[in-house]
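Heads up, one of the protein chains got dropped from this complex, but the rest are sitting where they should.
Labels for the chains are A, B and C, by order of writing; each one numbers its residues from 1.
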């Protein structure tokens, strides 16, 4: 799967995107967040406040309970502030 | 007083403006309309449909029951259609 | 600021004049009214806008003052043309500037609704069939009334 990070999530993780093979036991977005959080301080800091993190799967807004697959593009970012 | 006519009232009366000395017995706009209507067919045709005629006294919208004086500028016109 | 003129207007130049070098404006809304060749007047050749010089400027100023009382604007402009206009030509321009978009949108909409029912302009349409004075629309009175209820 392709992972994308924007704004301060990108800054805290130190990456704008990365490839990841769907880890064992990861079914939902929440599982993915738990997996990423365990990878290091940058990830932990990015995901420490769940309400402040939005997710999109294949460029559509999604919920943390939505399932993810190995072919998905999953993006994490703060609430949008354009316009 | 100064009388002004706009749009189809102007066309029916055949004048865009005229001076008039306040006639005896004319107190209100309605009195003035009655006086003008008696002056000829053009005026009668202009004022034949009271609901279609708006009036302004000294460039402010007025009612037919409002009083008029000899120093007033009184304008008659149809409902506005600008913008 | 309000202006009543025969000449066309340049929206970009008017926007620039209103904003200048200011950096406290977050939202600019413009409304432009155009001469429309609609189905109720097929083959519209031209439209002539008559107005009441003096009262027009007075009413437009009052309407603009009211908009500035009701909303927090950093600037506003109303330009209305008169005389002969052809289909596609610009008739009226309203610009509102504000820190916030809500104020700019509402004030512009209010200015147009009030102008439609309060500013002494009359439209004479010329088609292949002759000339007709445009009738006032009940919807325009209704559109104005919604600002009274608030």
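To be clear about the criterion, a residue touches a chain if its C-beta (ideal position, glycine included) is under 8 Å from a C-beta of that chain, and two chains touch if they have at least 3 such contacts.
Just so we're clear, the structure is a prediction, and the values are computed from it rather than from any experiment.
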| item | value |
| --- | --- |
| Partners of the unshown chain among those that are drawn | A, C |
| Residue among C:56, C:76 or C:109 that touches the chain left out of view | C:109 |
| Residues of chain A (touch criterion as defined above) contacting the omitted chain | 4, 6-8, 10, 56, 59-61, 75, 77-83 |
| Touch list for chain C against the chain that is not drawn | 10-12, 15, 19, 21-38, 44, 87-88, 99, 101-102, 104-105, 108-109, 112, 143 |
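Here, only the chains that are shown with their structure count from here on.
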| item | value |
| --- | --- |
| From chain C, the most remote chain by mean C-alpha position | A |
| Chain A and chain C: spacing of chain centres that average the CA atoms, whole Å | 49 |
| Inter-centroid spacing, chain C versus chain B (mean Cα positions, whole Å) | 27 |
| Geometric centre distance via CA averages, chain B-chain A, whole Å | 73 |
| Sequence positions of chain B contacting 2 or more other chains | none |
| Multi-chain contact residues (two or more partners), chain C | none |
